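The complex appears here minus one protein chain, its other protein chains still in place.
Just so it is clear, A and B label the chains in written order, and each chain counts residues from 1 on its own.
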Amino acid sequence: MEPGYYVVLAAVLFTIGAVGVLIRRNAIVLFMCIELMLNAGNLALVTFSRINGTLDGQIMAFFVMVVAAAEVVIGLAIIMSIFRTRRSASVDDANLLKY
Amino acid sequence: MHASAYEVLASAASGTLSSFWLLIVIPAASGGILLLLGRRADRWGHLLGCASVGVAFVLGLVYFFQLGGLPATDRRATLDLFTFIQVAALKVDFGLLFDPLSAVFVLLITGVGFLIHVYAVGYMADDPKRRTFFAYFNIFVAAMLLLVLGNNYVMLYIGWEGVGLASYLLISFWYTRPSAATAGKKAFIMNRVGDAGLAIAIFVMFANLHTVSYDGVFANVDRFTSGTTLALGLLLLIGACGKSGQFPLQAWLPDAMEGPTPVSALIHAATMVTAGVYLIARSNPIFDANPTAQAVVAAVGAVTLLIGCIIGCAKDDIKRVLAWSTVSQIGYMFLGVGLGGGAYALAIIHLLAHGFFKAGLFLGAGSVMHAMNDQVDIRRFGGLWKYMKITWITFGVGWLAIIGIPPLSGFFSKEPIIAEAFDRPGWAGWVLGFAALLGAGLTAFYMTRLFVLTFHGPERWTDDIKHPHESPPVMTVPLMLLAIGSAAAGALMATPVQDWLNPTVFGVEGGEVPEHVHLSHTVVTILSIAITVLGGLLGWWLFRNGTSLQEQPAGPVVTAARKNLYGDTVNETVFEKPGTYLTRALVYFDNKGIDGLVNGLAAAVGGGSGRLRRAQTGFVRSYALSMLGGALLVAVAFLVVRLG
Partner (left out) sequence: MSTVLAAAGVGAGEAWTFWILGPLAILAALGMVVARNAVHSALWLVLVMLCLGVFYVVQAGPFIGLAQIIVYTGAIMMLFLFVLMLVGRDASDSLIEVLRGQRLAAVALGLGFAGLVGAAFFRALDSRDAIGLAQANAEGNVQGIAASLFTRYVFAFEVTSALLIAAAIGAMILAHVERHKDQKFTQPDLMRARFAPGNYPGPKPGPGVYATSTSVATPGLLPDGRLSDRTISPILPKRELTEAESTPKATEGR
């Protein structure tokens, strides 16, 4: 077994996250799928770090975590305010983008 | 030589002559004031209009004598007021030139113009728009003065367009009449044809010499190729024909009689229509350089003078007869300037004499119309001599002057042109000479017809006319002055003006006796008097007892003459109809082709967008799906590049 398998696993997880974004309508679940995609990216970064023998990849993953935390805070706040005004957490109900 | 004279005179113009720009500014300011003040100037507008031209006339006289006091070779004053246009190599000064040729024109325009202004005060007394009329009249005078006073072709062109504008405004002065509006348009459009020729001529000059000033162009005429001079000459001739109503652009001038009679007298008889003659006389170095162009000018003059005479014989409208006689007389002037040499001055003399007697005739016609409830049909006049003595006498003087009975002015101005025509070598001399001679006979015939039918014979008035009356003094005094001018001017002007113009303007030495090629001068004189008397007697004999009140059926020649020798028909068939068809075809092409293409494109875009719009569902997940598709494509492309 090679470290490359980790990357394949990351690709699979990433894709599952992406498909989840596409087929789920609950904004919170959709957001979780995005988190999954970020995590898959982190896994790839950590694996690259090991393959390349430097810690830069791990530091990248660390930054991704920080950014993800900030993003989650804002994203959930947005979902909350949308929910407050529209009484719905479904992304399909917020389809004003076409106008 | 030219250049040094220019230098000397540029400083010489610092005396009284340095202010000759006032000639243009005074009438222009008056016109502007009358237009800007509007109704507030209604009460005194006509007085200001007359006064401004009168002042200009007095100033013109002062400058004229000032100029006459200069030595014969230095009789030029130039004035560069400011730079009008400066673009790259094109530099046009707002420059004026006062030389003997300009001077006689200035006197004609302001002198006759002043008399006609005074006359118009009476003639337009009842018109509610009299102030506007005088404003346009003043603008016309200013533009005409700019035309003759400019020292380059662009100045001339500005004046040229200015008089065209004034002419248009004044022909359609009574624009509520459809005929007047149409006549104004017709004059404007036909003038545009000529103006295009003049404009192109100016472009050619600039393209070849990088200057448009008279001095610059004339000093370098020898640098043109003969083809260029021919082209220039013909283009200038087209411009002149358009403005002067010469063949083939003659059709607008008779229609221009729709304007008030003073307009006909001033613009369409005495001054503006002679601008073409001025243009050719001013451009004499160009025409002298190319005999072909000169011959064409002479031919155009001969053809036009015959056309004018023939149509004049068949018309029953007093003003139209005079209009066609104007066409014909300007034909004589063109013949004169086309002959070149000493005939330039003869043409100018004829122009001046014509300015007097034709203005007098038109004003007389206006006086008659005034008495006859604005009727113009000479078949319904007759026997007026008893009722309008002053008009009768002054009109009679004008009549004798135009047909060329000695010692009236027409004889002294027309007969030398006929003689010069015969002096042209070869068959051209015979043709031109006989055309001119025939024209003199025909002129005598139709002018006698006009005079006899109007003032003599039985009274054939319409029922609504009870007591014809003489016009008020404000109209008759100018008539008398013009009659005196018509009578005396010829003899007075013939030699002095020739001496005045020839050496400085046309470069012809005085005392030069031309060689008589075909007939001696005496023979020509006798012939022309004889044919004139013959024509006059024929006219008197045929119409001494009046004429039928209605138009009678006639032979082909008279019918053709009544229809203006089919000039309008030719214009219609050759230009108007194809133009209409072309326009229709273009409209069709525009509607179906261009609009079809554009509308089709719009419909295609609209329809396509309508269909594309359905892809925009507004669902975030649809967009995310497209993004994933895009990411997949990028990955594929990346791999293809890396592995392929």
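Simple rule for what comes next: a residue touches a chain if its C-beta (ideal position, glycine included) is under 8 Å from a C-beta of that chain, and two chains touch if they have at least 3 such contacts.
Quick caveat, the model's predicted, so the values are computed rather than measured.
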item	value
Touching residue (missing chain; options B:Leu90, B:Ala530, B:Val557 or B:Leu632)	B:Leu632
In chain B, positions touching the absent partner	617, 619, 621-622, 625, 628-629, 631-632, 635-636, 639
Absent-chain interface as seen on chain A, which is shown	1-9, 11-20, 22-26, 28-29, 31-33, 35-36, 39, 42-44, 46-47, 49-56, 58-59, 61-63, 65-74, 76-81, 83-84, 88-90, 92
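Please note the rule applied: only the chains that are shown with their structure count from here on.
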item	value
Centroid spacing, where centroids are CA-atom means, of chain A and chain B in whole angstrom	88
Chain B contact footprint on chain A (complex, rising order)	18, 21-23, 25, 91-92, 94-99
Complex contact set, residues of chain B against chain A	616-621, 623-625, 628
